[in-house]
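Pasting a structure here, questions to come.
Only one protein chain is missing; all other protein chains are in place.
Note that the chains are named A, B and C in the order they appear, and that numbering of residues resets to 1 at the start of each chain.
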Amino acid sequence: MIRIGVIGYGYWGPNLVRNFAECGGAAVTAVCDTREERLAQVKRRYPGVATTTSATDLCTRSDVDAVVIATPVDRHFELGMAALRAGKHVLLEKPMASTSEQASRLIDEAASRRLVLMVDHTFVYTGAVRKMREMTDAGELGDIYYYDSVRINLGLFQHDVNVLWDLAVHDLAIMDYVLKDRPVSVSATGLAHVAGRPQNIAYMTMFFDSSLIAHVHVNWLSPVKVRRTLLGGSRRMVVFDDLEASEKIKVYDRGISLNPSPENVYQMLIGYRTGDMHAPQLAVTEALGVEALHFVDCVNNGKTPLTDGEAGLRVVRLLETASESMTEQGRPVSIGSPVG
Amino acid sequence: MIRIGVIGYGYWGPNLVRNFAECGGAAVTAVCDTREERLAQVKRRYPGVATTTSATDLCTRSDVDAVVIATPVDRHFELGMAALRAGKHVLLEKPMASTSEQASRLIDEAASRRLVLMVDHTFVYTGAVRKMREMTDAGELGDIYYYDSVRINLGLFQHDVNVLWDLAVHDLAIMDYVLKDRPVSVSATGLAHVAGRPQNIAYMTMFFDSSLIAHVHVNWLSPVKVRRTLLGGSRRMVVFDDLEASEKIKVYDRGISLNPSPENVYQMLIGYRTGDMHAPQLAVTEALGVEALHFVDCVNNGKTPLTDGEAGLRVVRLLETASESMTEQGRPVSIGSPVG
Amino acid sequence: MIRIGVIGYGYWGPNLVRNFAECGGAAVTAVCDTREERLAQVKRRYPGVATTTSATDLCTRSDVDAVVIATPVDRHFELGMAALRAGKHVLLEKPMASTSEQASRLIDEAASRRLVLMVDHTFVYTGAVRKMREMTDAGELGDIYYYDSVRINLGLFQHDVNVLWDLAVHDLAIMDYVLKDRPVSVSATGLAHVAGRPQNIAYMTMFFDSSLIAHVHVNWLSPVKVRRTLLGGSRRMVVFDDLEASEKIKVYDRGISLNPSPENVYQMLIGYRTGDMHAPQLAVTEALGVEALHFVDCVNNGKTPLTDGEAGLRVVRLLETASESMTEQGRPVSIGSPVG
Partner (left out) sequence: MIRIGVIGYGYWGPNLVRNFAECGGAAVTAVCDTREERLAQVKRRYPGVATTTSATDLCTRSDVDAVVIATPVDRHFELGMAALRAGKHVLLEKPMASTSEQASRLIDEAASRRLVLMVDHTFVYTGAVRKMREMTDAGELGDIYYYDSVRINLGLFQHDVNVLWDLAVHDLAIMDYVLKDRPVSVSATGLAHVAGRPQNIAYMTMFFDSSLIAHVHVNWLSPVKVRRTLLGGSRRMVVFDDLEASEKIKVYDRGISLNPSPENVYQMLIGYRTGDMHAPQLAVTEALGVEALHFVDCVNNGKTPLTDGEAGLRVVRLLETASESMTEQGRPVSIGSPVG
């Protein structure tokens, strides 16, 4: 039985507590938040769980084996290090840290202590994203040509991070899991419409060494909500629409076919293929429940999580690089090698 | 009665011929195409129209007052100049020319001869786009924050121009009409998935001197067709979905409200407004018919077209600049001042 | 403070308990269910609430002022009577009873004891349905021509009641609230696809004394989920799509206009009107919370509920009549006058 302590009981914390509470093999033993009224709510729902306003206290409790950190991102590094140094396994909210240097240091700390460090890239544990990975693994899509995602809505303006860190982080986490290739450079553009606030609309293109291009469009100021990803391959193309109640994933047998031996006739070079569409039935288990079980399994059996610190670091590095490019109106910026 | 000669009877030419044939105040007297089988079709449908394979011949016919040019873009300059030099008014397909220099020379030629030079930016004559212009003119949207358009489908790969010149040209023409501000620089990214062909997927960000940002996403290799534009303002936001049978334009009374005197409390700075949605009834007249009438009116009364050579030049200059940026992975490029 | 006892903690009971627990002016003091494991769940979530497997016990507790009954319909009458006879106010799940005679007797019992008897027609308390009522009240739709509703999905086959009692009950409750006119006869058709089970697909037409016709289509065996109601009036028409995330209600300024003085020319008699569409912003408060407050208000202040026993009786009578017509392949059946 893995005993879980959770730091941060705001928007996402209650979902983490609930899933670990209901997950076989784990028990939530303590919750920390600086706001007493949030702790009171924990007490009402989970009378047996200890509560505290001190994160230090939670990290050093003897009845806590693993710490789940669901605070604003600017406290991830400090709290993650404290938990690791206290010998606890750690599950960090996304993005993993405010800088790639911090992310690297967390990875090193966990490695040297042989502790599990996992990042809550929740989408990776959904039926839809797992299905996309299955298809890319099996080569069903052929060569991947592009990854294009739109994630927009009328959303809460963050005051500390730009819209990429809030919304694009989901797409980058999905891409990191679904695609084999890694971006080598980034061009990003965006704008802040409220003076003194970070960018609330952003566009981010990623280049690869292969014939792949990726683009993410995020916006906190859209009148309509869109959550749609296109994954275009030479053999098949996928549309992932997360707002569909069922049929979130549609696979199209469409594309172009190239004639390898054209006789100088342009119009014969490229043929079009329009075939069936197929929407596979997806697993409907709650992603966070799947993820909680996976975390417990990693802790119990010393496994490396699907969304380990390295995945978290790659995502943070992309966000960092894109933010840099965005300040220069899209100037392409190479993605540096890992820090540390 | 304005007598019209049409050069180019391929995909779009038949629509032009039909609309000028049915338009009061105009008559189609001659059609030119290099393909005899296309001319045979003209003869079957319009027995009274003269046909010729020689564009020079058509431009110099005494029974032609105005020449409509619907050939591939690389012939626009040469044919436009020939028609103007023969004293004919000219309606050019979009994009107006292959380079901004060519566009400028066409404008000068028409000006010096006091001839009408119009560009077929068809969307400008649709009920939907005219409604958007009405709203920006009346200030109904408040300050314009962003213009975001997606125009993707499984489309014919062009062999001479990249996807921006084929698809983004529509969005740039709409923007040129609907927005008062003009872009000052561009960052564009894209990729060619067929060796030796121009880019078939492209993303283009435009920066302005105001708090406006514009973005266009075009793709010839999408499994699904999307034609959607978001126009976000401080007071209202518009979604223009050209694939909707009715309700192409939806106006949302949504956005953020800024508190001008916050007391250092971040969360009070920005409020959210979620109100009604309204889909105005739109004029359903065929855009090309409206446009044909407008051209005839300009010729008869010496008016300047809504989509004159200057509008065509601005669009070509944006395409040129974006294509340049695209070869450098999004490096921002300033939009030069008009040539000539 | 109204003290609430809830009988039945299956699918809907937990929602009732939660809403009364969080509703100002009420407290849940006891919950009854025959299944111990359900009561154990109550205990975990609400340690202060008493639990019992005896409905009689619950009805006679001195710390219960009002009883909420969320059992299968065949126990509504017996439990409702027991609660009323014990001097408790009653909120009954829909449909209110298995027969209109039972419903009438419940009404009489409550009246003679001056107790509140309310039926949980939840939809009546949604923002969407209240908006529809507002529009019919204000005469905004003109004369009502038709009410047409589709409520289909792949749903749990009930073994004791046909699909009308399970699904159409929602539509009849909405109609009862939104329309001023009452049906005078019914023609219903349907079929059972599983031997020995009640009908799982049904169509029900209602006739009125006015120029109104109503139709409800329900189906437990549809591959897709549809929740859509059309309300057609002479001035405006409404589409209520409950599966829309926002814009559940769309009001169309469309219809026909009749020319009162035609000169024998058929084609001039009827004109068409196609105008704007408008989607009003709706209240987003949870319906059951609004309803719980309303029940408390009725109990405290002796008010008649919006969805009182009479409304519940009218709905049951329609279900009864339709079920009768359905056994005779649509033979029209008049709706009898109230029993009792």
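Methods note: a residue touches a chain if its C-beta (ideal position, glycine included) is under 8 Å from a C-beta of that chain, and two chains touch if they have at least 3 such contacts.
Note that the structure is predicted; figures quoted are calculated from it, not measured.
Shown as candidates are C:Arg75, C:Arg182 or C:His215; the residue that touches the absent chain is C:His215. The chain omitted from view is touched by exactly one of A:Thr53, A:Gln281, A:Thr304 or A:Thr327, namely A:Gln281.
Only one of C:Leu230, C:Leu282 or C:Leu306 touches the chain withheld from this view, namely C:Leu230.
From the options C:Trp12, C:Tyr46 or C:Phe207, the residue with contact to the chain not on display is C:Phe207. Touch with the hidden chain on the side of chain B covers residues 45, 47, 225, 243, 245. Residue positions on chain C in contact with the hidden chain: 145-146, 148, 150, 152, 154, 157, 159, 185, 187, 189-191, 193-194, 197, 201, 203, 205, 207, 211, 213, 215, 217, 219, 221-224, 230, 232, 234, 237-239, 252, 254-256, 258, 266, 269-270, 272, 274, 277, 325, 328-332, in rising order. Taking the whole complex into account, chain A touches the unshown chain at residues 246-247, 253, 274-281.
The rule we apply is simple: only the chains that are shown with their structure count from here on.
The central chain here, found by comparing per-chain C-alpha centres with the mean of all protein C-alpha atoms, is A. Distance between Cα centroids is largest for the pairing of chain B with C. Centre-to-centre spacing of chain B and chain C amounts to 53 Å, using the average Cα coordinate of each chain.
One simple way to say how far apart two chains are is to compare their mean CA positions; for chain A and chain B this gives 39 Å. Shared contact sites, meaning residues of chain C that touch two or more other chains, are absent.
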